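Since the structure comes first, as structure tokens, the remarks are kept for the end.
Complex shown without one protein chain; remaining protein chains in place.
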Amino acid sequence: MRRPSARKRWSWRSQAFRGLLWQVVAVLLVGFAVWFLAHNTLENMRARGIQSGFDFLKGPAGFDIGESLIPYDALDPYWKAFLVGILNTLRVAIIGIGVATLFGTLLGIGRFSANAIVRGLCYAYTETFRNVPILLQLLFWYLVFTEVLPPVAEPVSVGPFLLSKAGFSFPWWVEGRWSVPAPGAFSMEGGASATPEFMAVLMGLVFYTSAFIGEIVRAGIAAVPKGQVEAASALGLPRGLQVRKVILPQALRVIIPPLTSQYLNITKNSSLAVAIGYPDVVSIANTSLNNTGRAVECISIIMLVYLVTSLSTALFMNWYNKRVAIQER
Amino acid sequence: MKKKSWIRKNLFANAWSSLATIVFAVLVVAYLPGLLNWMVVQAVFGPNVDACQAARGTGACWGVIAEKWRLIVFGRYPHLEQWRPALATVLLLGLLFASCVRKFWTLWLVPAWIVVWVVFFWLMHGGLGLSVVPTDQWGGLPLTIMLSTIAIAGAFPLSIFVALGRRSKLPAIRTLCTVYIELVRGVPLVSILFMASFLFPLFMPVGKSPDVLIRVIVGLILFWAAYLAETVRGGLQAIPKGQLEAAASVGLGYWQTQRKVVLPQALAIVVPAVVNTFIAIFKDTSLVTIVSLYELTGALSIALNSDANWRPFKIEGYLFIAALYFTFCFAMSRYSLWVEKQVHHG
Partner (left out) sequence: MAEPIILFEKVNKWFDGFHVLKDIDLQVAAGERIVICGPSGSGKSTLIRCVNRLEEHQEGRLVVDGVELGDDVKAIEQVRRNVGMVFQQFNLFPHMTVLENLTLAPVYVARKPKAEAEANAMKQLERVRIAEQAHKYPLQLSGGQQQRVAIARALCLTPHIMLFDEPTSALDPEMINEVLEVMIELAGQGMTMVCVTHEMGFAKAVADRVIFMDAGQIVEQAPPEEFFSNPKSDRTKDFLSKILGH
């Protein structure tokens, strides 16, 4: 049966007309604002002789980048510099998400420990690190790497892991065998190293965000009704199985939506790398902006990169969340 | 007896728990003396460069704060006039605290806020008998508090309209509000600040670019309004449909219904979440240092980078600022928890 649309009597007093009026006014206002800004921008660019367009992306960038996942040198075009920046952003964000999730989960579970000291330490950690701005933490870690840690020649070592002004060095699989880092004259030799900039950004992101994730995990576990645990104990499940088979699957449904926004926060907060010179996409755009003066283009690129990342992460997590939720029925 | 059983239950309940307690005890014995030594015993508390240099590596130099605290707290604001930002900030904080008390939640808050803002800007900027201090010399804690307070004061009213718009029956308005919210929430604050710094001058009519402080404030308000709108929307969604129907059945129009029935209930629900957003705003205000506004974090850099004698003691400076931020944010999060309990009980 088809639903006939209601016959609307068009008068200035009709709901339909008023609804349309509001919408037209809103669209006109926004349209005018956009026109006004665009018009001014074009006028200003003409007045200051600023060139516009994305053609500059093909020209040589002319600056070096401290670290890169792909081969790059100063003669490469701007688009390649941006690609290096995007990859660096993704690298620190993805590793950050992994480590922060691990830390945060431990922190959240630790809040339910039988041991009062563990509970207290987890609580103290959470409150300390989430109440200090992430930028400050990032600058702090960078200072620790550049000022406090010893020079390359005499690193602090924890087993085969070395910390020094050169960053964090660790054993790595090189040419078919494990290579262990050792201090050389000017840099670490063997193994693999993460630069101080990368480490500062990563540590800032991980320490800050894991405090939030810990709180999310704690709330998720607390949301599982006590009866569930009692039922599992009554069935004789050992503690480990109780957590894995009963508590976690239920807590996960409460945890995932806020966890998603924390993952997005890590990605967005990685933009603070610009403050210490880790060459993420914002730093590259900032340098390009200063070199070429193309503010509109460079800032658009930053926003576009983050929008695409945010939206795709959100879509993926929504999909995952649905999958977890459906298993309920 | 009671104490003994508490210890057994909470520290030695099982093998793992006992192990954790022992490991912790070993760590305390191994590292706590060293830490205390650095922080207190060997530390230099007076503003004495030579003593600090001598104690380097073995004791903290809290003297850096004794020496530089006015630069850190007030930034480049003229030394003799620093009573003005101090007084202005105390006024602002006083009203902020008063606004947190339920008893004062009346319409009188609106004129009170207007008066305090006028006085605040008069004290900060000068004129009418006070010497003028241009905005590029504002800095430190007063700037941090001002930016975060003005950001929430501006973003909150805006967010209410955006949240209502996202729930509107009118598709064009709903789409505009949704796109605004999702676009802003999809990009980092840094990019908005870059926009305020580099693009806003281009957006304005030729030759009429507002002060960078105003541009950053506009950017902060637009950014946080999107986040607050989602918070407010959560409150709106919690209002049962029956409330709207009852309002319609007695003849209230859309705006009357929102103002008299929906918003008073929805906003009461979201107070804790709004306080949490304010904490986030307060912390993230530190980012304006990236576009050369020297709030607390930036002021520390100015204070120490220009002085080679004291520069090595930046770590102590960071710890000091971190403690300041922690005090503010922790107090606010306690308040938010308290309000949440009130909401649940009332």
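The letters A and B name the chains in turn, as written, and every chain counts its residues from 1.
Keep this in mind: a contact is a pair of C-beta atoms (placed from the backbone, for glycine too) under 8 Å apart; a residue touches a chain by one contact, two chains touch by 3 or more.
All values derive from a computational prediction rather than experimental measurement.
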Across B:Ile7, B:Leu183, B:Ala248 or B:Ala331, the one contacting the chain not displayed is B:Ala248
On chain A, the omitted chain is touched by residues 1-6, 8-9, 11, 13-16, 18
Chain B residues touching the chain left out here are 240, 242-243, 245-253, 256, 260-261, 264-265, 268
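The rule we apply is simple: only the chains that are shown with their structure count from here on.
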Note: chain B sits from chain A at a C-alpha centroid distance in Å of 21
Seen from chain A, its contact residues with chain B in the complex are 19, 22-24, 26-27, 30, 37, 40-41, 43-45, 47, 113-118, 121, 127-128, 130-137, 139-140, 143-144, 147-148, 268-269, 271-272, 274-275, 282, 286, 289, 295-296, 299, 302-303, 306-307, 310-311
In the complex, the residues of chain B that touch chain A are 10-11, 13-14, 16-17, 20-21, 24, 169-173, 176, 182-183, 185-191, 194-195, 198-199, 201-206, 279, 283-284, 286-287, 289-290, 297, 312, 314-315, 318, 321-322, 325-326, 329-330, 333
